[in-house]
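For this view, one protein chain was removed and the others were kept in their places.
Coming up: chain A.
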Amino acid sequence: MDAVFSNFDEYLKAFGLTIGLFVVSGIASLVLGTILAVFRVGPVSVLNKAAAVYVTLFRNTPLLMIFIFIFIAMPVLGYNFKFVEGIEIGGWNVSAFFFRACLALTLYTSAFVCEAMRSGVNAVPLGQAEAGRAIGLTFAQSMNLVILPQAARAVIPPMTSVLIALAKNTSVAAAFGLAEATATMRGFTNNNADQRIGIFVAFAIGYIIVVEVISLSSYLVERKVRVAR
């Protein structure tokens, strides 16, 4: 493990990038996935079908293929996302690599978020929506005030699984030139072949910590939602 401890800042930076990918694509996926889920359960048939096609497309395509499409095919088609290079957030420069990786992860994960949300919405008895409509709430109001708050309770366990999968899926970015945790681990083992097992354990612990933080947060949210009943 010496290799890790003597390059600990690199180790931390690598996990920083992993967490960055997770947080940015996680938030984007939750937003996009929720919008898709509202389309899926909503009364507008065009939106309903469009969201269904989206989910079928991205849920059934391997994540690696989506990465390949965005990193290799899109630049050939003229979309290299270089325009994000100038953007600076909190003193940190957005790279086109980072943007593309988040895009790929978001496209993929939002399909799963949508399905988790939809299962949560379906867990809310139909009578709740009818009662909302019967007192004159609009579709949007009955979603926001009646359905989604109740769906949240049923949604937390499947959503946690989706987010844990996302945390681990960030490692696919390693193959496309991002020095996140998995890519950095490969670099370390290449330079210190004798310490492979130690390096591997150190990085595994890093991932375990990230995933445990997600599980713990989900537990806390779940408890809060239950108390709010």
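The rule we apply is simple: contacts are C-beta pairs under 8 Å (C-beta built on N, C-alpha and C of every residue); 3 or more make two chains touch, one makes a residue touch a chain; residues count from 1.
Going forward, contacts and distances are computed from a predicted model.
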Among "Chemotaxis protein CheX", "Cytochrome c domain-containing protein", "Phenylalanine--tRNA ligase alpha subunit" or "Amino acid ABC transporter ATP-binding protein", the UniProt name of the subunit that does not appear here: "Amino acid ABC transporter ATP-binding protein"
Candidates A:Ala134, A:Ala193 or A:Ile208 - the one touching the absent chain: A:Ala134
Hidden partner chain, touching residue among A:Leu145, A:Ala204 or A:Leu220: A:Leu145
Residue ranges of chain A at the interface with the undisplayed chain: 43, 125, 127-128, 130-138, 141, 145-146, 149-150, 228-229
